[in-house]
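A single protein chain has been omitted; all remaining protein chains appear in their positions.
Letters A and B mark the chains in the order given here, with residues in each chain numbered from 1 onward.
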Amino acid sequence: MPSPLNRFPWGVAPAALLLVALLSGAVLLATTAAAGPRPDLVFALFSKEHKQAYEPLIAAFASEHHVTIEVQHSDMRALASRLQSSFLAGAEVPDVVEVSEPWMGYFTKGPLNDLGFADLTDRIRDEGIDQQIPAGRFAMWSTRGRIFAVPHDVHPVALVYRRDLCEQLGIYPATLTTWDEMTRVGRRISVDTDGDGVIDRYLLDLPAEGDFGLRTLLLQRGGNLFDEHGQPCFDDELAVEVCVWYAQATRGAGRIAFPAGWGQPLAKAMSDGLALFYLAPDWRTRQFELDVPHLAGKLGLIPLPAWQPGGRRTSTWGGTGIALTRACRDPQLAWALIHRLYLQTDGMGGRFADSNILPPFKPAWTLPEIRAPRPFWNGLALGSFYAALAPDVPAYWVTPYTELANGKLNEAFSAIAAAQERGEGDLAGTARRELKRCADYVRAAIARNHFLEPSP
Amino acid sequence: MSLSRRLAPWWLLTPYIAITALFFVVPLLDAIGISFYQTNGARSRVWVGLDNFTFVLGDPDFHKALINTAVFTLGSLFIQLPLSLGLALLLHNGTGRAVRAVRLIIFSPHLVGQVFVGILFSVLFMPRFGLINQGLQNLIGWGLEQRWLGDPALVMPALILTSLWMYVGFNMIYFLAALQGVDKGLVEAARHDGAGPWQVFRHVVLPAIQPVTVFVVLTSTIGSFQLFELPFTLLRGNGPDNAGLTVVGYLYQTAFTAGDLGTGAAVGWILAFIIFLVGLVQIRLVGRGGGA
Partner (left out) sequence: MTSLQACLLAAVGVGVLLALGGPRGRRWSGLYARYALLGLAAGLTLTPFAWLLCAAIKSPEALLQTPFLPALADWPRDLTLANFATLFKPQPGYPPFWRYLLNSLFLASVGTLLQVVLCSAAGWALAKYRFRGRGALMAFMLGSMAIPGMVLLAPLYQLTYRLGWLDTWLPLLIPGAVSAFVVFLFRQASQGVPDELIEAARIDGAGELRIWLHIGMPLVRPMTGAFCLIVFLGQWNAFLGPQVFISRQELLTLPVALNTYMGVYSQQYGVFLAGTLLAIIPPAILFLALQREFVSGLTSGAVKG
């Protein structure tokens, strides 16, 4: 056999792989710049959009301060698990990190003096930053009375709706001010129009498993997963009420909500008009502009209907904050960077125009970009609309057990929803029992933690 | 260079032993030690004795994970392997291009990584828009709005279906290879003696491929018990009501999501013990059953 590859003891395939390895290795060697010295600051974040928005500001900041700054972007779960492993191993970590609401909890599990992130409470109070940002927004970033991040956003939640279809159906969203009225309309229009046994039009898009929909509505109702002392409270009567309503809205005969999901399926449901109303935190409106461009001018926005007349008209969904690691090599410089990105109006208008995310920094709310009418939204001043809701955004207390509690709330809801699908009476009784069982599970988990000293 | 015959095996084994010692045994000992502690970060560590083990064994979530994993394992053993064997039998005597093509086709899903398969099937399983939902609605008039990944009763069937697509062809190849080793003379002799196809299969073919069957059963069991990436990407979590929570998923959740490494390590030990036990039982059962 003439092929020289054949002379490789393991045969042709490994020899071919050897060639591939050598070739790719050579190209990689030729194109890789040697890793330079570690930059003065390493800033890790989990959103491509954020990285692209910050990069010009950071470049300017770096040359102003004569330093080098590297911005590392990773997938959200990857960043979380890597940070956690690094904290556990005592390994090198980035100096500044953008953290996401659900996983801040993982990092605040231990004794206050042994957390991976630096306590920012004094800086925030001394500089009066807590006066410049809606007060409830720090709840997400606090544990045992101490604050560990500066909020990036408020994420007030409203409802986006198909204006054109509502008009055709004789629905006047502006008059729907309570969930009761909403439900009545829902029952009327969520029907099988062509008689094939499948419902063809729904009032709302809500996930059928509970999930963010249930949590968002629970927060709006004034409920929470945890109280401010970090104790589970999702088995109170508010939670029972919201769970029962949610089960009836999403499950069984008479349901008014369809789970449209994410990304393209959601876009398709919107385009088809499969559901008329969609939960819309500020960040999601940008997604709508990108995913359903052909609906420009056909979408409207209203505040959430209240649970009781005169009640709260908004909620919150998601959140990002910026934190300093305890191992940060130059906290002064890092804090200056945080100021530059989060606490100066310069640049915030442009970022809002790009992302539709309302900054929590109140002085920014009068910027022209935030007050500008937006053609896609039929001339609505999107920023001002959300800024008006922002002060009412409920506090969402995040603890090391938030992820667990979220899972357990869904678990309880799953049992309630199953009872609803079976057509059982006394849904509230089921809800009370299941929520209690699940909250007790979280209480037991907290009791096992040897490091979590009680709130001062 | 020449090696003495006595030392040669040790030279050849050196890389395996060295790498295994450093990157398997050392972390392993570490993980044994840590399972008796509660930790937080590099500095905080409290001795808790057997508390991690008693907690895990008494945790309803762990029981759920164990049941789910067992169901999945049974699914792969009793649905996937018979399908693999069946396809191998159908393909076995065939020759020619078409048969080779079918063999390639049925194996090909194994080329796609679990991460990709997870996201691909999460779209195929979508209520109303998913290919599987639309296909079922078209064929049998059911299923358009079924939430495969959202209904606790359907999550496990969805996982099993997806893993069928991935692994039926892979295990089929093993069976196919084994069938080629079956003595044709024995088969002919049995036919000659008037044995029907089933009897030939039961008394000649099955005993002949028994070593491969043991191998495939064992590797499938180990693989099924260690299932993680597929539900992790398909469900982006544990699924509704923890219906897609596997034992390794539970391990990931305790060790990484909740940051409790000690409890995570305890889960790992319990799982290793179970796999070990199941493996031994299987070797005895399948070994004996096939030989009879």
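Things to note:
The working rule: a residue touches a chain if its C-beta (ideal position, glycine included) is under 8 Å from a C-beta of that chain, and two chains touch if they have at least 3 such contacts.
Everything quoted here is computed from the prediction, not taken from an experiment.
The residue from B:54, B:138 or B:199 that touches the chain not shown here is B:138. Per the touch definition above, the residue from B:48, B:106 or B:149 contacting the chain not shown is B:106.
Counting the whole complex, the residues of subunit B in touch with the unshown chain are 1-6, 8-13, 15-16, 19-20, 22-24, 26-28, 30-31, 34, 87, 90-91, 93-116, 119-121, 123-124, 126, 129, 131, 134-135, 138-139, 165, 169, 173-174, 176-178, 180-181, 211-212, 214-216, 219, 222, 225-226, 228-229, 247-248, 251-252, 255-256, 261, 264-265, 267-269, 271-272, 275-276, 279. Subunit A meets the missing chain through residues 9-14, 16-18, 20-21, 24-25, 27-28, 31-32, 35, 44, 46-49, 51-52, 55, 71-79, 81-82, 85-86, 88-92, 100, 262-265, 267-268, 271, 283, 286-287, 290-291, 294.
Assume only the chains that are shown with their structure count from here on.
Chain centres here are Cα means. That of subunit A falls 34 Å from that of subunit B. Those residues of subunit A that touch subunit B in the shared complex are 81, 84-85, 87-90, 106-107, 109-111, 114-116, 198-199, 207-209, 258-259, 261, 265, 268, 274, 400-401, 403-404, 407, 410-411, 414-415, 418, 441, 448-451.
By the touch rule above, subunit B contacts subunit A in their complex via residues 38-44, 46, 48, 51, 55, 60, 123, 126-129, 144-145, 147, 150, 152, 237-238, 240-242, 256-259, 261.
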